[in-house]
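Just one protein chain is left out here, and the rest sit where they should.
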Amino acid sequence: MNVGIAYYPEHCEPRRWAVDYRLLADAGITMIRIAEFAWSAMEPSEGQYDWKWLDDSIALAAEYGIGVVLCTPTACPPIWLTEQYPEVLPVHKNGQAVTFGARQHRSYHSPKYLEHSCRIVEKMAERYGAHPNVLAWQLDNEYGGEVKYDFGPCAKQAFHRYLEDRHGTIEALNASWGTIFWSQRYDRFDQIPLPAPIQSDLMMWHHPSLELEFARFSSNGIVEFARAQTRILRKYTGDRPITTNAFMFSWGDNVNWAELFAELDVAGVDIYSGDEYEIAFYCDAARGALARPFWIMEFGASSPELDRKLELVSQRGCSQFFLFKMKPFPWGQEQAQGRGELLTITGEPARNYGVVQQYTRQLDTKKQEAKYQDPQPTGAPGSADPGRSAAKLALYYHFDSSWCYQLSVGDRLHYPDYVVKTVYRSMYEAHDGLIDVLYSADQLGEHEVVVIPLHTIYDAALEERLIAYVHAGGKLVVTADLFRKNQHNVYLAEVPRLFRELLAWQPNNFILDAIDTRQSILIAHEYGAGGTWVVPRDASNEEWLETMAVVLKA
Amino acid sequence: MNVGIAYYPEHCEPRRWAVDYRLLADAGITMIRIAEFAWSAMEPSEGQYDWKWLDDSIALAAEYGIGVVLCTPTACPPIWLTEQYPEVLPVHKNGQAVTFGARQHRSYHSPKYLEHSCRIVEKMAERYGAHPNVLAWQLDNEYGGEVKYDFGPCAKQAFHRYLEDRHGTIEALNASWGTIFWSQRYDRFDQIPLPAPIQSDLMMWHHPSLELEFARFSSNGIVEFARAQTRILRKYTGDRPITTNAFMFSWGDNVNWAELFAELDVAGVDIYSGDEYEIAFYCDAARGALARPFWIMEFGASSPELDRKLELVSQRGCSQFFLFKMKPFPWGQEQAQGRGELLTITGEPARNYGVVQQYTRQLDTKKQEAKYQDPQPTGAPGSADPGRSAAKLALYYHFDSSWCYQLSVGDRLHYPDYVVKTVYRSMYEAHDGLIDVLYSADQLGEHEVVVIPLHTIYDAALEERLIAYVHAGGKLVVTADLFRKNQHNVYLAEVPRLFRELLAWQPNNFILDAIDTRQSILIAHEYGAGGTWVVPRDASNEEWLETMAVVLKA
Partner (left out) sequence: MNVGIAYYPEHCEPRRWAVDYRLLADAGITMIRIAEFAWSAMEPSEGQYDWKWLDDSIALAAEYGIGVVLCTPTACPPIWLTEQYPEVLPVHKNGQAVTFGARQHRSYHSPKYLEHSCRIVEKMAERYGAHPNVLAWQLDNEYGGEVKYDFGPCAKQAFHRYLEDRHGTIEALNASWGTIFWSQRYDRFDQIPLPAPIQSDLMMWHHPSLELEFARFSSNGIVEFARAQTRILRKYTGDRPITTNAFMFSWGDNVNWAELFAELDVAGVDIYSGDEYEIAFYCDAARGALARPFWIMEFGASSPELDRKLELVSQRGCSQFFLFKMKPFPWGQEQAQGRGELLTITGEPARNYGVVQQYTRQLDTKKQEAKYQDPQPTGAPGSADPGRSAAKLALYYHFDSSWCYQLSVGDRLHYPDYVVKTVYRSMYEAHDGLIDVLYSADQLGEHEVVVIPLHTIYDAALEERLIAYVHAGGKLVVTADLFRKNQHNVYLAEVPRLFRELLAWQPNNFILDAIDTRQSILIAHEYGAGGTWVVPRDASNEEWLETMAVVLKA
């Protein structure tokens, strides 16, 4: 696992670069991630570019044996762009436009924003796409972080188009959503509101089908935006890998990772956590996105016990690791807070400088062979067969079900917290080894146990696949709310086939409604060569540990 | 007590009606409450009506011996109405219009909304007013529920007219309110703001006299709206009773029940509670509104111990009882949440189906005599004299005092919580029998004990009546804040006569200010044949129980 670091050449005088590169090289750091947020440095006013600082800093890095991951700067539109075209600013759910003065003040649905973003990306790609020291690209920064949703007119138009594409006619939408309820029937797509607050005196929400569609639409807008940048880069960058830095679900799982990474070359993730199981989860989740080694794009440079964590993430398939960041920012929203990074704010090596140096020296032999490790598909780490995962356990993460629960009117659950902090954690504690995080039916493989918690949205392909999986000897663990709703976020009126097949479930009622007694395993049933276990949807960590022990022994 | 249920024929295919009616008839359910929220089904676009589904579902119900309570659908203006006339949408106190996409998105003060509401009501009344199977009418749904106040221009104009009607001249208003304080003097009525948030950096409220008047005005707007619908219905419906479904004070006691029900035939209430004393309170409160048997318009169909609760509400004067609802909604803001109603979401009888069936079978003899029990005045249940209440205890509920406390700047109390959860609960626990809830001085009757908590607004007629009541042998329990303020929400500068008369109170100061020592009874004093007890205004449940024991024994 190579070690890189975030670096901001535009933040200091050029004469400082050599000092910094020397310090990085001495620590064994072979890659810098630069230019994210630097739009105003590259294009100080519309159509006027300044590439010198970027040319020079990339060139100088090469002299120190340091390769570059170049980031597109689109998370920070400059003041001239927002002033000239206010439509690029997204609108908050409270009805006010997001203000210039921080980051992510951009609507993924604004044609003007898309136009200018594509232009700066193309300019960068033309100039650096084939640069020998630009080894990879990062798109933007933490898509959908501070600004996840846009309630402005551009988004509204795009949402109406999205709904029309999916539903065809307004009659079909009315029927699917059940707008007969409370006279919510629409005559035209362009009447449909965005799910901004209703403004009532008691708690009141929008229609749950509308809410779920808007969540899907918002994720989709980000995915489309990433694809637009990717298409441009591909014209210039050859086989250089393209990634982006997704962030932890504790800050929102509002972008569907499987869709986001589908057309990228490597999954990238930012991890800020002090909990080992949580770090492990995000490694497994990133590895699962493309079923291959992944990159950690940001990891706190001042983390305690960094040596242990380097081992942990490497074992779980991280092939390229970036610290965030070389030195504390003296100014701005992320200013120092009195802690050092790799260096202190006074420029001295901080505690972890030595830790990193020691780690990279151990890697010496490998490092001499290849400065850059190609993230082409290689199968999961530790697997004998390159196309086959070595993980014995798998956990299914379902974004639609997550959003459905997080948006629910009467049945709100925090899916990511539960799945990560209770379900995954129990699996991690019960079992010493990799856990595959799966996002689609076709990722189900040779795993001994597959755990599918809170998958409340019905999926026919997955149902089919699960029946086959258990029949062939697989062990399946689900929560009692499995397959309750259809894709429109509407409750099913019939119990799906899987229940009869896998559980020999006869009652014409759903498990969650039918079983009153509380026990850590509600149903355990054999089928074919395998079996299925149903647990309460709010089972505790202890109950999950108990269940995992039973299942692993079975 | 007859049992009915909420039913939504527009929610399913017509061929399903027969199945559902059969299931209802088999459970002994003789009445359905339909068409609330169905405006868009009745009038899919402006002036174009579709009555067929309603004609047919009412007609078919008759074949199963099921009568209909028809609801006006005005709580849910269709999209065409809000799109064409945005003024119908109320404005939230934060300045933003309430959004289409849920319910109660209507301003009681919008002329356009009133015009269209009256039109749809008149159309329904023309068509179904004399229908043999339409046995009663419900106005709208939970007036002032999700949307209690309107801070928009229609409301502002109406408020100015309301203030002018009540105060006559701006000088009179200035004098009554004390606008000399902080230079708040107005020159004209149309300068007076609505009490939307002041927008200050520290907590800051509007003038308390303004706040109380706005609360009265908002309640009054709802009462006027109900009366407008009632007047239209009366032209067509003969002696069929008209009611509405008021809701529990835990969601806001912002509509004055006494005024709301004054021109209706029967008081209707929705009760969702697991606490027996709370269910009892809302029965007593509904019975008190018109001093006669009342209807429960909604009661959770999945309530545990439903059999006990049916007994309880019947004993307290409920003559017609509606479950909410036949089956879970698969979609919309009130979608299933995984629980069954009378049926499960898969259409099977749920637990309470049998409970209801058993209850209705016991009622058999009576039921054969009359399908419909006329809610004409009959005196309270259990009373020998039909015009006289059997209740020994009475509790006085004063909306103006409640609003005064809930709006108070420096002395905020949650009147409904205290009165229901502390005062009424203690009375209920101390005494086995009905408790009359009173709303006006002339409802004081032969009760042995009258409890008047937190009645801080002075009322000369009530004062007069209380003196006579105690003189004649009545026992009066009040809190120490009795009669502190005048009707303008301004503190009195003189202690009212009642204190000298009933308590022989000499100090020129109010009890709350004068008595420092804490005891559960601050003053007990005989007068005429009766007596008066003064308790702290924040007496606990235990102290109230103690007081009730003392008073009942006295």
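Observations on the model:
First chain written, first letter: the chains are A and B, and each begins at residue 1.
What we mean here is this: a residue touches a chain if its C-beta (ideal position, glycine included) is under 8 Å from a C-beta of that chain, and two chains touch if they have at least 3 such contacts.
Small disclaimer: the values here were computed from a predicted structure and weren't measured.
From the options A:33, A:109 or A:148, the residue with contact to the chain not on display is A:148. Among B:3, B:495 or B:548, the one in contact with the hidden chain is B:495. Per the touch definition above, the residue from A:54, A:97, A:155 or A:394 contacting the chain not shown is A:97.
Touch with the chain omitted from the figure is made, among B:33, B:103, B:207 or B:240, by B:207. The chain not shown here is touched by just one of B:161, B:185 or B:414, and that residue is B:185. One chain of the complex is left out; on chain A, the residues touching it are 10-11, 37-41, 44-45, 73, 76-80, 83, 91-92, 94, 96-105, 145-149, 251-252, 328-340, 344-348.
What chain B contributes to its contact with the hidden chain is residues 94-95, 177-178, 180-187, 191, 193, 195-202, 204-210, 409-411, 481, 484, 488-495, 507-510, 512-513.
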